[in-house]
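The complex is shown incomplete by one protein chain, all other protein chains being positioned as in the whole.
Our next item is chain A:
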Amino acid sequence: MASEVVDATAPKPRGGRFCTVCNERRAALKRPKTLEQICKECFYAVFEDEIHRVIVDNHLFKPGERIAIGASGGKDSTVLAYVLSELNIRHGYGLDLFLLSIDEGITGYRDDSLETVKRNEIQYGLPLQVVSYKELYGWTMDEIVKLIGLKNNCTFCGVFRRQALDRGAALLKVDKLVTGHNADDIAETVLLNILRGDIARLSRCTSITTGEDGPIPRCKPFKCSSVFNLLIDSFEVGPLTCSSRIYSPNAYRGFAREFIKDLERIRPRAILDIIKSGEDFRISTSTKMPEQGNCERCGYISSQKWCKACVLLEGLNRGLPKLGIGRTRGLNNERNKDMKATNGTKALQSKQCGTLDF
């Protein structure tokens, strides 16, 4: 009965287990992946080694590449910046590393986390580039929330951040963008894609590298690594642990997050099992996938005529913020029609960074 739960809590009362690796220091944590009890020092070593293996086995980087690290100031990206700069020196990857931060313009939230990123810049000697929503789109999140209220603003933030990262990466002229998504994030994405019927994303969300056909591929070296709360003690991290959800937690994303936490409590390996399932799903190559094209307005990759960011932005600028939320297809078509009617130059101006090369 409930053996998994008992196992997880058993060592604590006894309190005196030794690290299974060095057998010298007290074990400080149990790795969900291997169920080993290990100490903090050994965990560092094991963890760095694991990430090194991931990087080598998946041929994530080539010598001489310029790599942007998406840095939010949270724990995952802080650890990512540390591990990558460390491994780059230790194993001689020969990479040029950069920190890339997005300033959404959320008062009191990003200010603090940007401070963290700036400290990372000094600590690891990595050049930092900050791109803000304000300069890219002309809107801060605060302004957007003021206009559309607390509902649906996640759509804006998410869509804008994704594109902002790519635009920032283009500014830095990097070859790849690395993000700190960990196993929990991937598992959550797998579940959400099942819940909303998105077979195309389901098929690619577990890949370690995505967008290889695009201008700037992204990769997730922490794909199979769990949250390492232990490491965080040694780092200064921003005030919030997960990406800016302070305005509104999306209902079923919230459910999914809770669900994953509950799952992990009952069975720690469930997270990795979900990722394994995601990789093993039999998705035939003939399954109809949306065609990737480019946005006619800003050139960003898009399956529609305009990319989602342009649709949302158009809505904001025209005072119709609900545009692009919900049934996109119909709106996209409709908007394409009246885009011809309105004068195009005015629309283009609203996106100040509109003509970046991709």
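Keep this in mind: contacts are C-beta pairs under 8 Å (C-beta built on N, C-alpha and C of every residue); 3 or more make two chains touch, one makes a residue touch a chain; residues count from 1.
Assume contacts and distances are computed from a predicted model.
Only one of "Zinc finger RING-type", "Cytoplasmic tRNA 2-thiolation protein 2", "NADH-ubiquinone oxidoreductase chain 1" or "Trafficking protein particle complex subunit" fits the UniProt record of the hidden chain, and that name is "Cytoplasmic tRNA 2-thiolation protein 2". Remark: the omitted chain is touched by one listed residue; of A:24, A:212 or A:273 this is A:273. The omitted chain makes contact with just one of the residues A:22, A:89, A:150 or A:283: A:283.
Contact with the omitted chain, checked across A:144, A:178, A:191 or A:295, is made by A:191.
In the full complex, chain A contacts the hidden chain through residues 1-4, 190-191, 193-199, 202, 251-252, 255, 259, 262-263, 266-267, 269-270, 272-274, 276-284, 287.
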